[in-house]
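Missing here is one protein chain; the remaining ones are kept as they sit in the complex.
Labels run A, B and C following the written order; every chain starts at residue 1.
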Amino acid sequence: MSDYQTALSTYDAESVTVRDRDLTSEIMGELDFGSTTYLLLKGTPPRDGEGRLVNAMLASLMVHGVTPHALAARLTYLAEPESIQGAVASGLLGVGTRYVGAMQECAAVLQAAGSEPDRESAVRAIVSEYAERGDPFPGIGHPFHKPVDPRAERLFALAEEEGLAGDHVALVRDVQSAFEERTGKELPVNVTGAIAAVCSDIDLPPEAARGLAVISRATGLVAEVIEEQSRPIAADVWHRTQERMTYSGDR
Amino acid sequence: MSDYQTALSTYDAESVTVRDRDLTSEIMGELDFGSTTYLLLKGTPPRDGEGRLVNAMLASLMVHGVTPHALAARLTYLAEPESIQGAVASGLLGVGTRYVGAMQECAAVLQAAGSEPDRESAVRAIVSEYAERGDPFPGIGHPFHKPVDPRAERLFALAEEEGLAGDHVALVRDVQSAFEERTGKELPVNVTGAIAAVCSDIDLPPEAARGLAVISRATGLVAEVIEEQSRPIAADVWHRTQERMTYSGDR
Amino acid sequence: MSDYQTALSTYDAESVTVRDRDLTSEIMGELDFGSTTYLLLKGTPPRDGEGRLVNAMLASLMVHGVTPHALAARLTYLAEPESIQGAVASGLLGVGTRYVGAMQECAAVLQAAGSEPDRESAVRAIVSEYAERGDPFPGIGHPFHKPVDPRAERLFALAEEEGLAGDHVALVRDVQSAFEERTGKELPVNVTGAIAAVCSDIDLPPEAARGLAVISRATGLVAEVIEEQSRPIAADVWHRTQERMTYSGDR
Partner (left out) sequence: MSDYQTALSTYDAESVTVRDRDLTSEIMGELDFGSTTYLLLKGTPPRDGEGRLVNAMLASLMVHGVTPHALAARLTYLAEPESIQGAVASGLLGVGTRYVGAMQECAAVLQAAGSEPDRESAVRAIVSEYAERGDPFPGIGHPFHKPVDPRAERLFALAEEEGLAGDHVALVRDVQSAFEERTGKELPVNVTGAIAAVCSDIDLPPEAARGLAVISRATGLVAEVIEEQSRPIAADVWHRTQERMTYSGDR
């Protein structure tokens, strides 16, 4: 009566199997968590250097000063301190298209460009599509990190070092140059664009690129919630917001 | 006008600082994600072997065959395929006290036992408190993994191997023996109990122990959502449930 | 130092003001919840009949047999029975573009059509835009309710009865006819399309139309979670899914 299939995991009384590895003897104690994540999301273990890149990508988006996600999680924790998972989920719901989650669309565009005859035409096609719609290209531009996003540069350097920087890294850099030329603005490849390109070069699908952001930010949100216990800010943010607020209803 | 304090992170145009390390040069490419997670949650870098234990704990709870969390995430993804973070959050909300999240209470009890004069009195105090209330002790017992939970055993073995198994690991094992004796049932320390004890021995607070479960399961839920695209089950689960359902309202 | 403005609510020790009404003397005991919802979302009290329509719209989407949202909420409740709000939130995250939430896009399209010179050109513009993209028009078509969705027909009848059916109701019906003609298929205006049109005719913005769906479904999910206590299905759904699942990983 089996008609569902999974390739993720199974278990019996004595063992748990994850992606055809014995969890306790082949993963726990043997693989770092970046490599484990690659194995789980991709189905095959990382080749040389790929695990290191995933570890770096997971580290890159955890925290970034005060963020809307961190504030939402801390406010929810203030209101419901019994549920760490609720506070983390509250903050994760903001890992959307506007901030931390832009790598999914970027990776989808970069991966689709493989159907173009060469990189130059791919760049032209991408630029004209976004310019026509008047939309910003996801993965380039940053309000604070200029002229470069140091996290993106580090990811690119690591990919070079490991010999894993391929067509997608090259493409996102050319797309960036084309947009900078067109607009006359500084538009660095940001960390989400770099993650999109690097994930594409190590064969992770766009959803997995967004998934790394979700895991990374979940980790940061756990830290925010724990820090809220010893260095609370949520109640004060709430009260200051109240003080600034005027009720202006009129009948 | 600064009156909020954080020790988690800060940034300027050229750099991001996380727990007093330069993110790009001291963390990305340098630390595996288990060690990064320890650094972020604890504030200090892991000593020898601690990072390896965190990597192992993060791997231990990602997936476990079909779980209620995985099903909730897949059903939410079916209904709203545009939001990976929404589907993951939907599943994370089930990382509560009943299943995956039991390590928080267990770690709190183990850490509080330090105030008892010796381990024997600590065990007696814990057993009598739970027995009196008629509550099961969190972190022991498992419906499938008997007589031992292989993930717990592996964690304990790794902690021994690294010379990091301390008072809390010893305590949880003695608590287990006491409950088995009292009840005559097989009540293995399960993976959540082992995480509680190992986290306590490497100085992570109870909230961080639960936090590791949240991060680990978030990773598994990303994988579930991605697999739902190629091996969908949510729609069929929904339809079969409909077929089994009788409406029995009466006026 | 007030620089934030709200028109929603304010309070002092003795009173709470909502949309310039005294909550306790002018709303509680005086207005039904549909009228209260209209007042809160719109800022002005409903005129004759508008409250009745909102009450009907709120009732229309609460429950509909077994839904993915209900299953997600029940599974999350199984895993974390201490948090009703967590279970409801888990289910709400599926109120997206695919099922219950389609009225937002539909209302936006209907409301934007006001810039066309007449209804006929509006219909042509809408049909050609969706046909070109190959996208289904949100708000028409239903897998079970054919040839009409009884909830949509009832909403239209109530709007007629109250003299509130206007341009948008007429427009969505013409759009439906045009698509049925074009495709040769039965494509009833469904309940989300009817809500989109009726909300537009009573001056509620597209976001409020989606908001009614969120409120309505939240109500249904509370009922699902409560019923799960006396007529549990989540654990059995989980176990049956396990039985159907084959692990097919290969190394």
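As a convention for this text, a residue touches a chain if its C-beta (ideal position, glycine included) is under 8 Å from a C-beta of that chain, and two chains touch if they have at least 3 such contacts.
Because the structure is a prediction, the values reported are computed rather than measured.
**Q** In the whole complex, not just what's shown, which of A:72, A:113, A:126 or A:165 touches the removed chain?
**A** Residue touching the chain left out of view: A:72.
**Q** Applying the definition given at the start, please give the residues of chain B touching the unseen chain.
**A** Residue positions of chain B that touch the missing chain: 1-10, 17, 19-20, 43, 80, 82-83, 85-86, 89, 93, 241, 243-251.
**Q** Mind pulling the chain C residues that touch the left-out chain?
**A** 3-16, 18, 23-25, 27-29, 31-37, 40-41, 52, 54-56, 58-60, 62-66, 83-86, 88-90, 92-96, 101, 104, 144-146, 150-151, 153-155, 158, 161, 205, 207-208, 210-211, 214-215, 218-220, 222-227, 229, 231, 233, 236
**Q** Across the whole complex, list the residues on chain A that are touched by the chain not included here.
**A** The missing chain touches chain A at positions 65-69, 71-72, 75-76, 78-83, 86-87, 89-91, 93-101, 233-234, 237-238, 240-242, 245, 247.
Convention: only the chains that are shown with their structure count from here on.
**Q** Overlay chain A and chain B by their C-alpha atoms and let me know the rotation angle in degrees, rounded to the nearest 5.
**A** 180
**Q** Compare the CA centroid of chain C with every other chain's and tell me the farthest one.
**A** Centre of mass proxy via C-alpha means gives B as farthest from chain C.
**Q** Regarding the chain B and chain C pair, does the interface count as same (over half of residue numbers shared) or different (under half shared)?
**A** At the contact between chain B and chain C, which are copies of one sequence, the residues are largely the same (over half shared).
**Q** Report the inter-centroid distance (CA atoms only) between chain A and chain C in whole Å.
**A** 31
**Q** What's the distance between the Cα centroids of chain A and chain B, rounded to whole Å?
**A** That gives a centre separation of 22 Å.
**Q** Using the average of all C-alpha atoms in each chain as its centre, how far is it in Å between chain B and chain C?
**A** 37
**Q** Please output the residue numbers of chain C that touch at least 2 other chains, ranges allowed.
**A** Correct list: 80, 82-83, 86, 89, 93, 241, 245, 247.
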